[in-house]
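Note that one protein chain of the assembly has been removed; the remaining protein chains are unaltered in position.
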Amino acid sequence: MRLLMNPQLNPATERGWRRRMFNIIYRHDTRISRNFDLILIYVVLASVLVVILDSVNSLHAKFRIALYIIEWFFTLLFTVEYAIRLMVIRRPLRYALSIWGIIDLVSILPTYLSVLLPGAQHLLVVRVLRILRVFRILKLTQYMEESNQLVSALWRSRRKIFIFISVVMTLVVIFGAVMHLVEGPEHGFANIPTSMYWAIVTMATVGYGDIAPQTTLGRMISSLLILIGYSIIAVPTGIYTAELAKSLRQSCLDTPALIHDNRGCPECGLEGHESDAKFCRNCGHPLPEAVK
Amino acid sequence: MRLLMNPQLNPATERGWRRRMFNIIYRHDTRISRNFDLILIYVVLASVLVVILDSVNSLHAKFRIALYIIEWFFTLLFTVEYAIRLMVIRRPLRYALSIWGIIDLVSILPTYLSVLLPGAQHLLVVRVLRILRVFRILKLTQYMEESNQLVSALWRSRRKIFIFISVVMTLVVIFGAVMHLVEGPEHGFANIPTSMYWAIVTMATVGYGDIAPQTTLGRMISSLLILIGYSIIAVPTGIYTAELAKSLRQSCLDTPALIHDNRGCPECGLEGHESDAKFCRNCGHPLPEAVK
Amino acid sequence: MRLLMNPQLNPATERGWRRRMFNIIYRHDTRISRNFDLILIYVVLASVLVVILDSVNSLHAKFRIALYIIEWFFTLLFTVEYAIRLMVIRRPLRYALSIWGIIDLVSILPTYLSVLLPGAQHLLVVRVLRILRVFRILKLTQYMEESNQLVSALWRSRRKIFIFISVVMTLVVIFGAVMHLVEGPEHGFANIPTSMYWAIVTMATVGYGDIAPQTTLGRMISSLLILIGYSIIAVPTGIYTAELAKSLRQSCLDTPALIHDNRGCPECGLEGHESDAKFCRNCGHPLPEAVK
Partner (left out) sequence: MRLLMNPQLNPATERGWRRRMFNIIYRHDTRISRNFDLILIYVVLASVLVVILDSVNSLHAKFRIALYIIEWFFTLLFTVEYAIRLMVIRRPLRYALSIWGIIDLVSILPTYLSVLLPGAQHLLVVRVLRILRVFRILKLTQYMEESNQLVSALWRSRRKIFIFISVVMTLVVIFGAVMHLVEGPEHGFANIPTSMYWAIVTMATVGYGDIAPQTTLGRMISSLLILIGYSIIAVPTGIYTAELAKSLRQSCLDTPALIHDNRGCPECGLEGHESDAKFCRNCGHPLPEAVK
């Protein structure tokens, strides 16, 4: 939310093609700009798909040249888009230094770098970050309100989740160190960082099994850690649900306002009439017009 | 819910055995049609069990012929049922093209195909989809309301869950691409799709361990992904619980209806006055005495 | 709860030692019977511990004779207890055929059987079921109410959880069958039951990794199953929380009844007075006595 700057048109170019491009690229409320946004999403998804497919050896061997051309095509397309974005905005530098501007730049650089440094095109994967634009566009659709609910509940939970992660990390350090002593390098707990990785994998119930306790004492300590993790896995859920419940409660207190308005009866002064009431329910006197 | 068409009897055959069969097969509110539904569930379960058992090598070797006969028996039974369903309904084509009609057809075809194409009977597993009929029948029992609650809460959560899955997939693409670069093919992260599979397995805390990070940097990134997954695992729960809470709240808003009484205004007929109202809030006409 | 019979004293022995033993063994509300219950818990835990330790090879080799003697000691102790239980109760057969009676019998039989059939003492592990007695005793402590809350919420959720498990099992059958076709026996998906085991392990996010998909298509289907599992893992939590919320709501609806009573003011007829009100809050007229 905060990452979104409120772009302004370059005043020197408030007419002509620049104005039209600005309206298409930066606004999201007209039909044409929405279509541009939708096309952009598909193009970004397609370009990411190309990077993903290019990483598969068999496909890379077969379609090497085709994929190479498509990669350059998308890169040029995004370069043109980036250039236009810079041209039509009032403060190009501010855009270039914003999160979105940096993502846009980083999405095209690797292809150019790959001319000088063979292999640099592997960095193209950062282009996937442009997918995040999808969420910027979602703001204007019917998903907006619901997306906001989810994000704002997470945002209000941030301190509680930070405390929770701190407790988890403390447990991870302590159990990691203890397991390094108990199991030792011969069972895969080579050093404390590795043991901490094992502790995170265990507490979060991922459990790869690439490192697993093999001594009886180690298994007892693991069981303890697992039970602790199992008991506190409820905490983030509880935090998040509590935040949503708080919203709910706030709506609860707000809801009566939708039903009852604040018109007082001119005759007996009774307040709290339903919004469709035309007469006071206490004395029958006509009520003033309800104002929404 | 939407998948269920409301079947109508063929008007040309509103009497005789076709009517009786229609009542048995398509209706679910008489004793005989309920018994038919129950028998159908058991037959479907039995036929699926045969397919499952037939896939076990040792059983296939021993009871090859018996299983073959049973398979044909069930296929013929379902064929007869399918034919009757087509005959007694008013619009056979509409049934044949509905979801249930297609499932019914696909449940019998593989056995016939296996005469021409040896091996096609393996496709019989799709017959398991007929189990879904169980839920259609559940609609008529005491499980109906509770099933509806669960489904409608999921249905109302669909947009939020779509957003959530989008965020998860974005993380999966980004972390998949990064881990492909960091760990590389020599540690199992052969290409980006494989790394994305690993990221899904990790974020959902499944953690097979068939692919696991082995470099220090890879393990740090994995730990980060695991902690992110651990923190947002609460989100679907929060969404779902919030939807159920919304239902709860709606019941809460309905509760005032208990306070509202059923007196109709003798003048304008408006109902739903508050219990302390003496005059109609719509036309100002005196209300009859409220009776509890 | 239902498993607990309400034991009655043998009327022919309402006096003497049998009455005393009955009070000690079957009642839980005097100090001596509570002490008996507590001692029983410790003895059961100790005897289970012996069975557990005896299963460890190194301990079995070292303390073979000691463990053997302790096992027989506990068996004889439980035999005496079982005999007394039968003697002092009015309907011994009813006790013997109740869940608890069968558990008590099965906890001592294996040791006697091991005289005839060497190896039968391994069945002694069923003795662990006597631990469940712990929960019977908990009923009488401060844990009773909270235990009831947890159990009754689970009990009221039983239908929803049955529906949920049915959906999960349907998915397990379908995905198990599909993965058997896609991956085949060469990747561990030997037959449909094995594939179903894999699907359960995957959906519940356990993920042992003893069987894991290795083809690209198999991994895509697995990812789909994992995402489905990840999305619906919230359902049991939602069901359970909703049941607890329903209790909460019930308390909510009860609460106003405590505050407002139904007395109407004899002067102005206003209702909804707080229960401690002595005068009408609208006209100041004395109110009739409040009836609880």
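Observations on the model:
For reference, chains read A, B and C in written order, and residue numbers begin at 1 within each chain.
FYI, a contact is a pair of C-beta atoms (placed from the backbone, for glycine too) under 8 Å apart; a residue touches a chain by one contact, two chains touch by 3 or more.
None of these values were measured; they are calculated from a predicted model.
For the chain missing from the display, the contacting residue among C:24, C:106 or C:161 is C:161, taking the whole complex into account. Note on the undisplayed chain: of the listed residues C:21, C:48 or C:108, the one touching it is C:48. By the touch criterion stated above, the residues of chain B touching the omitted chain are 205-209, 237, 241. Residues of chain A that touch the chain left out of the display are 159-160, 162-164, 166-167, 170, 173-174, 177-178, 180-181, 185, 190-193, 196, 202, 205-209, 212, 214, 216, 219-220, 222-223, 226-227, 229-231, 233-235, 237-239, 241-242, 245-246, 249, 253, 270.
Within the complete assembly, residues 48, 51-52, 55-57, 122-123, 125-126, 128-129, 131-132, 134-135, 138, 142-143, 146-147, 149-150, 153-154, 161, 164-165, 168, 193-194, 196-197, 200-201, 203-210, 233, 236-237, 239-241, 244-245, 248, 251-252, 255, 259, 273-274, 276-286 of chain C touch the chain that is not shown.
Keep in mind that, in the parts below, only the chains that are shown with their structure count from here on.
As a whole-number value, the distance joining the C-alpha centres of chain A and chain B reads 29 Å. Residues of chain C found to touch two or more other chains are 205-209, 237, 241.
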